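Following: one structure in structure tokens, then a few remarks.
Every protein chain except one is present and positioned as in the full complex.
Naming follows writing order (A and B), and every chain is counted from residue 1.
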Amino acid sequence: MQQFLQAAVIGVSLGAQYALLALGFTLIFGILGVVNFAHGGFYMLGGYVAYSCVSLLGLPYPLAVIGAVAATAALGWVFELYFLERLIDDHLATLMLTLGLYLVISTGSLTVFGPLAMEFHFPVTGAFHFGSIYVPKENLVVLVICLTALAALWAVLFRTDLGRGLRALADDRAVAMAQGMRPKLLFPAAFALATGLAGLTGALVTPILALSPGVGDPVLATSFLTVILGGLGSLGGAALAAFIVGMVEAYTSVYFGGSIGALVLFVLVLLLLVFRPTGLLGREVRGA
Amino acid sequence: MFRKEPVLGGAEIAALVTMAAAFAIPMITKNVLVYSVLNQALVGIVAAQSVWIMLRMNLLSFATPAFMAIGGYTVAIAGRYEITDAFLMTALAFLLPALAAVPLGALVLRLRGTYFVLVTFVLSQIMQLLLFESESLTGGSNGIAGVPAVTLLGTEMMSNRQVLLFACGIAFLATVITALLTRYFRQHFAAIEENEILAESLGLVVWRYKAVGFVIAAGIAGLAGYSLVNMLLTAHPSSFSSESAVDFIAYTIIGGRGTILGPIVGTALLVYATNLFGTHGQYAQGLYGILILAVILAARGGIAGTAAAAFRRVRG
Partner (left out) sequence: MSELRVEGLTKRFGGLRVFHDIEFSLPPGALMGVIGPNGAGKTTLINVISGRQPPSGGRVFLGGRDVTGQPAHAISRLGVGRSFQQTNTFKGVSVRENIARAIRFGRRGIPQGLEQLMGQFGLIPRLDEQSDKLPYGSQKMLGLVMAYAAGPKVLLLDEPAAGLERSERDNVDLFVDHVRRVGGASVLIIEHDMDLIRRLCPRIIVLDAGEVLADGPPAAVLARPDVIAAYLGDTEDAA
């Protein structure tokens, strides 16, 4: 029982992190039609920027996190405006552009910081004990921040004009534009929002797990997986799928260990595609 | 008014001539570095052609390493039982991935192009995990070492020169298959690439051609896997990572997606460039990234396409 609850705690924690990543990813896809291959790169960049702020600039960690978000969001904004925007209707081209960006970010990080993991630690240590359940304080802090960010994202998307514009563009771009939504402003904003979220997650999680040039790759794979599961373009689906993925990963690693969990998850998603190609909550995706 | 197209076009013939010329290199020299670069390039060219076939229909596949793994491990496992005949193994290295691609294709090809990309990426991840988890078959994280040499008509191809010649042979075969396929279905693939909806409204059974492309591309990738295992004498999961998919895609895009010469030119140049980095090979990916950005933004036809356009302009 204790193991069960322990796994649940881990699962929820992972779920919140994956939700931030998946929501950003699905947002970009739904609104811009862009598959952001650099998503893992922004996560990694968030970690490195936060690390640099703390180690090189001596800033306190919370400021470093904000710095990471600002940096990744700014890079996202600029990249969308000057690179993606030119070819925004060509989905394959934009995917390739983000792939190119990822390779540049990845190699750049490798060049500047080297291949080894950085000494980057979460400022809060220790753990809470609820009965026999062990909850590291750092995980709790990250969970709280993630949930806050999720709530803030929800508020932006459903309670502000910007958010309404973004969702309208995601639903039907032609109609939204006919109603006066300006993609020139909203597209970079959407991309920056997503990359900022990835950067936030990176800044929060890399001090707990690891910070090195390779950490972005599994993030990309998990984002892909989560978004396929939830249904491309569906925000609710992405959030739901993120928690499912987090839970499955937690339980399989606690009870089975090894990479069996990941394998099960991937195969499950693939099977899901057979019976329900739209994912859990997605929309019509019939080819052509 | 509507003439029949020739079986092979200029680009295809140039590609076949180039791949045939490759055979000369191991006959002329014994330079170890040249052998290494050429062998890497030959493996890469076949893998890039696999990517290129799907790209003809505007579909970007990340599954190349997964199908390479099926081909490569088939050969390695057969090697355990002393089965090394070149013709048999070539056939199996092509057919087994192609067969696997049939149900996978049925699953994946119904979906939109962007879904296709994501799902092929996931397929690569799954293959990696399968390779690690099935120790009894694949040797798990140790892989299968000591893969015996290819036996061609009774001769064991053991020397460096023979290994390289065999790689030339595989690459030539792959080029022939790729050229014939993309030439025969040129109009169909092009129609799907340019305007799938229009093509379908005219009666083209789009999914069928995507399926044929996917299956043959899988077979070609299997051949690349065979060549890779033959070069390394080892089948190891790290040779078939999803990261290598990025390399093959880079070769194709940078080389030029518009012609069969593209994957050949791109692979040759980038493999050579990567070797210039020497021990700092991991920085080569940064170069790929910059080149990809440049090609997509400014030179869509890649190196081959841009060269062809310049040549046309010069000719007037």
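We take it that contacts are C-beta pairs under 8 Å (C-beta built on N, C-alpha and C of every residue); 3 or more make two chains touch, one makes a residue touch a chain.
Please read these numbers as outputs of a predicted model, since none were measured by experiment.
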(request) Identify the residue among B:V34, B:L173, B:A190 or B:A309 that touches the chain left out of the display. (result) B:A190
(request) Could I get the residues of subunit B that touch the absent chain, sorted low to high? (result) 1-2, 187-188, 190-191, 194-195, 197-206
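One rule holds for everything that comes next: only the chains that are shown with their structure count from here on.
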(request) With chain centres taken as the means of their Cα atoms, state the distance from subunit A to subunit B in Å. (result) 31
(message) Per the contact definition, I'd like the list of subunit A residues that touch subunit B in the complex.
(response) 29, 33, 35, 83, 86-87, 91-93, 95-97, 99-104, 106-108, 110-111, 115, 217, 221, 224-225, 227-228, 232, 258-260, 262-263, 266-267, 269-270, 273-274, 277, 285-288
(request) Within their complex, state which residues of subunit B touch subunit A. (result) 58, 60, 107-115, 117-119, 121-123, 125-126, 129-130, 132-133, 196-197, 200, 206-207, 242-243, 246, 249-250, 253, 282-283, 285-293, 296-297
